[in-house]
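Up next, chain A:
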Amino acid sequence: MSKMISNLPKGLISEKWTSHKGKINLVSPSNKRLIDVIVVGTGLAGASASATLAELGYNVKTFCFQDSPRRAHSIAAQGGINAAKNYQGDGDSTYRLFYDTIKGGDYRSREANVYRLAEVSANIIDQCVAQGVPFARDYGGLLDNRSFGGVLVSRTFYAKGQTGQQLLLGAYSAMNRQIGKGRIQMYNRHEMMDLVLVDGKARGIIARNLITGEIQRHSAHAVVIASGGYGNVFFLSTNAMGSNVSASWRIHKKGAFFANPCFTQIHPTCIPVSGEHQSKLTLMSESLRNDGRIWVPKNKQDAKDVREGKLKPTEIPEKERDYYLERRYPAFGNLVPRDVASRAAKERCDAGYGVNKTGEAVYLDFSAAIERYGKEEAHVKGLDENDTSVVKKLGDKIIRNKYGNLFQMYEKIVDEDPYNTPMMIYPAVHYTMGGVWVDYNLMTTIPGCYAIGEANFSDHGANRLGASALMQGLADGYFVLPYTIGDYLSKEIRTGRISNDSSEFMDAEKKVMDSLSNFISNKGKNSVDFYHKKLGKIMWDKCGMSRNRSGLKQAITEIKSLREDFHKNVTVPGKIDEFNEELVKASRVADFLELGELFAKDALERTESCGGHFREEFQTPEGEALRDDKNFKFVSAWEHKGEPSKAVLHKEKLDYEEIEVKTRSYK
Partner candidate 1 sequence: MIESSISRKVAMALSGLFLIFFLAQHFTINFTSVFSEDLFNKLSHFMGTNPLVQFILQPILILGVIFHFVMGFILEIKNRRSRKVNYSYQSGISSSWISRNMLFSGVVILSFLGLHFYDFWVPEIKYKYIEFLPDDSQRYYEELIHKFHSPIRVAFYSISFVFLSLHLMHGFASSFQSVGVNNKYSNTIKTIAIAFSVIVPLGFIFIAIFHHLKG
Partner candidate 2 sequence: MNLKLKIWRQKNSNSSGEMVDYNISNVSPDMSFLEMMDVLNNELISKDQDPISFDHDCREGICGMCSMYINGRPHGPDDLVTTCQLHMRKFKDGDTIVIEPFRADAFPVIKDLVVDRTAFDRIQQAGGFVSVNTSGNTQDANTIPIQKGNADKAFDAATCIGCGACVATCKNASAMLFVSAKVSQFSLLPQDKVEAKDRVLNMVKQMDEEGFGNCTNTGACEVECPKGISLENIARMNREYLKASIKD
């Protein structure tokens, strides 16, 4: 217990961060030159942290497994980034963003962290614009906003459907500036294999060069993990193929507590699974819910006919359609938070109203929006508003301008034209709110080891609102970590260069080598993907959108035996000292097979429903999540004790001083 001190500053919530910054220990510029920091991962959090730390004067070594830092999966974020700028004058404020985030997270996040996030959010936009990020603008040349799920204001800044790309390229360019100056040493195509502790402090990492297979020892005064989330434990997710839990999991095994592993976000609008061969799922931005209406047929026979290809969705008349989100949640309608929308889709499909071949899809329909925009445009242009072909043409054009790239993507994948027939969507794993436990300074329970961005657990509670992941990644990297890390490093100014020849480094290197050799010499009969797919199926069926006691118990046993089978029967071709993708995958899947079990264990122990964690035993008569604030208003932080089943639970109590804890309602 003593290890877990959240270091929350005292005082008014609105002054906590300012006063904390004022009191924090600093490192002098001349001493910063003597200090090395390792950053693992180059998404928004990792790239922005690397750039800022280097700019402050630290020697930064940054690692990514991709061939360029620009390819980290933050690049795929589509919709936008939230900031409490109130440019639209619609009543937004730091407090409202803070409130929305806490409420959206179903009261399972830390107040002080979330307030800080809301506070620095406005600065992110200023920073990005100064870096040349081309956000969308209106005709007056000022920044434009749109609306996202779970909120009643327009505070989302965006760059068409490629906001993540533009923000990441901004952070990447800031990194490039420092790489060019020699302040950052960049290690592309390198994978972190383990964390090295010396006297209980994080002192470096073992990395593998993915081109040559060389195992390397890198020392530093602090290690920052910015390796993203673990959604790929489900095999099928919207994450990139390479996204993995390994960096987080390896530090967990070295003593970092892992918090709320079962809090996973299932995104409601993804392209449904088409077949056995599927390797990943594609997200359709939440921004589509601004204009699209979600429905399924009202009667089962229609749904059946649609599935069998006898009926087209456009042939189903308006009164035979069930716009279930509008029906159930009149206040927020199609813009309810993601967990709510996902569950509602699952509920309809389970009840037999699903619409694609597999019965696991609902419609996202733009025809009403096309007609509305078309009529408006026709009116402006003085054309006949009742001429359907004119209206359709004009409406299509407006929709194309707003979502063109998403529609094109859909058409390429599904081979149907979403301008003329409704899109089919289904929920898919997208983001993990859980992650490495960190204190207010973003330090894990290992001194000198930090976790930022999606890799940590801190800001989103049990459910993340749309357009908040980008905000958190950049807030951590640009504005939080660079300050808070000084508090620890100020005590390291006399340490001097850290040797990477110490026994601790040698031991860690040897362990990595041994585990890799085991894979190579195993010569089993099944490929790595075989196990990953099996794990994914267990996770999706039993730890997915809704969970129950017996299912979770089964999952724990099944994952455990699958893991044993994996280590006995997996086959990895090739050698260690060469480019070997199967070997890389094997070592990642080994970690997923451990995490998956902890995930299920966490879900089993949390006997309440909140946010993305829905336990079937705990629901209201209308099927809404039923929270248990009396017994579960805490963060579950797990301490590793050899294997997942033996992990020890530590509870960080959540106190709400500013916000009254209520039942979340979007009705």
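By definition in this document, contacts are C-beta pairs under 8 Å (C-beta built on N, C-alpha and C of every residue); 3 or more make two chains touch, one makes a residue touch a chain; residues count from 1.
Selection criteria: all candidates are chains of the complex that A comes from, given by their letters.
All figures in this text were calculated on a predicted structure; none of them were measured in a lab.
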item: Touching chain, any copy counted, for chain A within the complex - options 1 or 2; value: 2
item: Sites on chain A touched by candidate 2 in the complex; value: 48, 51-52, 55, 66-73, 75-76, 85, 87, 120, 123-143, 159-160, 162, 165-166, 169, 172-174, 176-177, 179-180, 186, 188, 211, 238, 240-242, 274-275, 277-280, 282-283, 408-409, 412-413, 415, 478-479, 527, 529, 571, 573-574, 578-579, 581-582
